[in-house]
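Here the complex is missing a single protein chain, while all its other protein chains stay put.
A, B and C label the chains in the order they appear, each numbered from 1.
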Amino acid sequence: MDWKSKITKVEPNHLVTKGYKQEDLIGNISFSHVVYLLLKDKLPSKEHGKMMDAILTACIDHGVTPPSAMASRIVASGGVPLPTAVAAGVLSIGDAHGGAIEKGAKFLQDGVLRAKKEGKSIEDMAKILVSEKREKKERILGYGHRVHSSDPRTKRLFSLANELNITKDHIKLSKEIEKELEAQLGKTLPINVDGAIAAIISDMDFDWRLGKGFFLIGRVAGLTAHVYEEEKDFKKMRKIFSAEVGYDGPYEKELP
Amino acid sequence: MDWKSKITKVEPNHLVTKGYKQEDLIGNISFSHVVYLLLKDKLPSKEHGKMMDAILTACIDHGVTPPSAMASRIVASGGVPLPTAVAAGVLSIGDAHGGAIEKGAKFLQDGVLRAKKEGKSIEDMAKILVSEKREKKERILGYGHRVHSSDPRTKRLFSLANELNITKDHIKLSKEIEKELEAQLGKTLPINVDGAIAAIISDMDFDWRLGKGFFLIGRVAGLTAHVYEEEKDFKKMRKIFSAEVGYDGPYEKELP
Amino acid sequence: MDWKSKITKVEPNHLVTKGYKQEDLIGNISFSHVVYLLLKDKLPSKEHGKMMDAILTACIDHGVTPPSAMASRIVASGGVPLPTAVAAGVLSIGDAHGGAIEKGAKFLQDGVLRAKKEGKSIEDMAKILVSEKREKKERILGYGHRVHSSDPRTKRLFSLANELNITKDHIKLSKEIEKELEAQLGKTLPINVDGAIAAIISDMDFDWRLGKGFFLIGRVAGLTAHVYEEEKDFKKMRKIFSAEVGYDGPYEKELP
Partner (left out) sequence: MDWKSKITKVEPNHLVTKGYKQEDLIGNISFSHVVYLLLKDKLPSKEHGKMMDAILTACIDHGVTPPSAMASRIVASGGVPLPTAVAAGVLSIGDAHGGAIEKGAKFLQDGVLRAKKEGKSIEDMAKILVSEKREKKERILGYGHRVHSSDPRTKRLFSLANELNITKDHIKLSKEIEKELEAQLGKTLPINVDGAIAAIISDMDFDWRLGKGFFLIGRVAGLTAHVYEEEKDFKKMRKIFSAEVGYDGPYEKELP
């Protein structure tokens, strides 16, 4: 054996993924729960399964405004296969787009661990973390949104987390930070949908390194719809997006 | 307005996707059904919803053997963010990998339309199509598999399609073609999982141009698991895959 | 040996590419001529070498207007590594963007072969091809441009091809088609830069399947400059491009 993988056993006429035969999963387990199985090595409880569906659904689409949808539509307009255009959108998922789930989850997971280690309450830890970040003049990721002051996805996700008894220290810490930001800054900087997902997957005990994974698994559905719409309803190389861009480079001159 | 889209209405604190508020979809509709909504403009019936889960689950993973998983793991090993590596796998979904869903669905949809137009039975149409393809020495996509002689996913998907009363002319045509291939070739060339999905989404009345979309939406879950495993458990730039490659280019010589 | 490649022999402390030691190529052969070597299996003549430089330079950049530059800048703005953003631009190089080089070269190469086979002059072949395309109501790729009525790159490339004695049947056919389009359509549809490159690489005896390759090798230089400028001078997730997009999807409603 060159190396080993924990994902799928492939033998002739026999496929086993994370312990279950694929023909057993197909038709018996919903897709989102199979995604959970792939990322967590076990099938979800009823509550975790429902939350998983909610998280992926909260990521599906935000119209043509985010970099991912813009990139996918522009690339589709060059006349390429659907997966190539969808992949271009996935490429834009980075530290500034969807990245607050990964970095936010790490921040919350570190914070909760530190509170335990230092024997501090979640409230006190929130104060410490906000103060430290302000001293370093760094942003806490997962707060504030370009469009929404009260994001309907965030409210719904947190209320579900309560209903399903998922809310624990990470969600608490994330809300205490929101309060503390308001107290220290004198203005509201509400948890955004990335921040909410960061807190919830942390209380579901997911590795923060999967943060961008949740986002992309949900978002490829929307990106596929965008690329399909672009291919079906629009002409290639049309003017999709526009910008008036001036030139302020070196002045025009002759070759030396 | 520069142009219009049918996917998501984005207003401050208000997100409507294909007619439904996102906060209504989140927690009430399972993710796979939301995917159906995105691709079909309406929520699925109970039967279509179940079939949708089954189709996406049938696409999740096939170990490290297909180009998509190989590309994702290799790119991950270069030391890049998770979405970059997942996207590399998506790029490999082309005419030869997952493409049989798209082309197979087009072939079946054209075949069923032609049978109706020419007043022929599905059985007769299968004979005609197989003969025509053999004359042109072209393969019919969606039959035969590198690893499986009796793919467990195919059997399960078709039996579900029967249970859920989804089986109609496209699935019938696809099975008649399988019989006819055996009769004309004298050997079994069983419908593979791509071929099965091509037939089923056609009987669910999906546009064949979405064929690769189903495959990629399901497969990104597996690719995410592969990239996560590669990042977590293995060293960068390790020897993941190997080949003994000789050089048979121009013979070695001095510059002119 | 699993298989053989004609590109590079890799042995410890010994690298031979298309017959030449890399340490001989480095510092002795200019980069564009090494590119020629990679694509043509031999070093260029003085004339071909100069033309190669001209072709790659003609592809370097067209500001932020084409899909490739737009995609690269948008993806860069998501906060990803430079190569990820450059690659996103490369993905947009498709049948509608840069694709006229590939398809145009095939069209010209087929046309010249057919003229020889049918014993026709290049002038007559141009008339036949334009008429056939008009009957089928298909566009001939490589004529007309969104921005330029007299593209400075095209004129310069053709005049160089004359100076360097590269002009042969393919360039002739391409110019005859331009005349014939004007005669039959009653308006000017000038050869664009893609069309010019298609004709020139055909007269240089390159395989048409490399058409998009020339374009991308030149354009990655411009895309790298765009991504670097975006990373250095601009904030992440800024509004780079804009569109007023309305929603005309299913009307807003409650869940069933």
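The definition used in the following text is that a residue touches a chain if its C-beta (ideal position, glycine included) is under 8 Å from a C-beta of that chain, and two chains touch if they have at least 3 such contacts.
Remember, predicted model here, so these are calculated numbers, not experimental data.
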| item | value |
| --- | --- |
| Which displayed chains the unshown chain touches | A, B, C |
| Option from B:G63, B:P152 or B:G218 whose C-beta touches the chain left out | B:G63 |
| Sole contact to the chain not displayed, among C:K106, C:K127 or C:R156 | C:R156 |
| Hidden partner interface residues of chain C, rising order | 2-3, 5-10, 12-15, 17, 21-23, 25-27, 29-32, 34-35, 38-39, 50, 52-54, 56-58, 60-65, 81-84, 86-88, 90-91, 93-94, 98, 147-153, 155-157, 160, 207, 209-210, 212-213, 216-218, 220-222, 224-229, 231-232, 234, 239-240, 242 |
| Interface residues of chain B (partner: the chain not displayed) | 63-64, 67-68, 70-71, 74-75, 77-80, 84-85, 87-88, 91-99, 146, 236-237, 240-243, 245, 247 |
| Hidden partner interface residues of chain A, rising order | 1-9, 16, 18-21, 24-25, 28-29, 41-43, 80-81, 83-84, 91, 243-256 |
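The rule is short, and it goes like this: only the chains that are shown with their structure count from here on.
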| item | value |
| --- | --- |
| Chain copies touching (chain A, chain C) - same or different residues, decided at half shared | same |
| Chain A-chain B separation of Cα centroids, rounded to whole Å | 24 |
| Rounded Å distance between chain B and chain C, as computed from the means of their C-alpha atoms | 31 |
| Where chain A touches two or more other chains at once, by residue number | 63-64, 84, 87-88, 91, 93-94, 98, 240, 242 |
